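Okay, here's the structure, questions in a sec.
Left out: one protein chain. Kept in place: all the others.
Up next, chain A:
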Amino acid sequence: MQKLGDFKLPHFFNYPPYFTLQPVKDTRQKQVQLWKELILDYCRTQKIFVIGLEDDFPLFSNSAIERSLSHEARDIFLSGLVSDGRAEWMDKGHKKCLILWLRIQDWADCILRFVKDNGLEDSVMTVEEIRSGIESRGTELHGMHRTVLMRALRMLEQKGKLAMFKGSSADDEGVKFSA
């Protein structure tokens, strides 16, 4: 089985026709589903948050079989993820896609768990600390994409679980977790 680093690639990745958009409806449906699952899985294990359509994203081509996904195919698969609520386009031109291998709600739950596990109720942290501080090491929060983190924090703010405020430096925002 082929591997991309540590990641085990599914069998269809080595079957040339999967790199061509299939015209028959049922076949196309299956193709899109397989690709969506693959992209999500890969991003989850590699902690990838953004895919640029024109980038050399490893899944977009397979040199072993000399095939690559056309721009149209890439767009269709990623748009599929967007429809499923597992991704968002970052621009109108569909050049960059934010991958939500965990939904915002799931990220919010992660943050709440993090707060509980570290006894951070009623304390303050900067946004940056949440994603790169010592406490977050070993958790899913570590290395999180800032945009995704901000969205999750905002969601929690609306639910009254924390309050956001601007820090003294222009750089960062702070978070006060509720008791």
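Note that in this section a residue touches a chain if its C-beta (ideal position, glycine included) is under 8 Å from a C-beta of that chain, and two chains touch if they have at least 3 such contacts; residues count from 1.
In this section, contacts and distances are computed from a predicted model.
Enquirer: When one chain of this assembly is omitted, its UniProt record names it as which of these: "WD40 repeat", "Trafficking protein particle complex subunit", "Cytosolic Fe-S cluster assembly factor NBP35" or "Vacuolar protein sorting-associated protein"?
Expert: "Vacuolar protein sorting-associated protein"
Enquirer: From the list A:Val24, A:Ile134 or A:Ala179, pick the residue that touches the absent chain.
Expert: A:Val24
Enquirer: Pick out the residues on chain A that sit against the missing chain.
Expert: Against the left-out chain, chain A lists 1, 11-12, 15-20, 22-24, 26-27, 29-30, 66-68.
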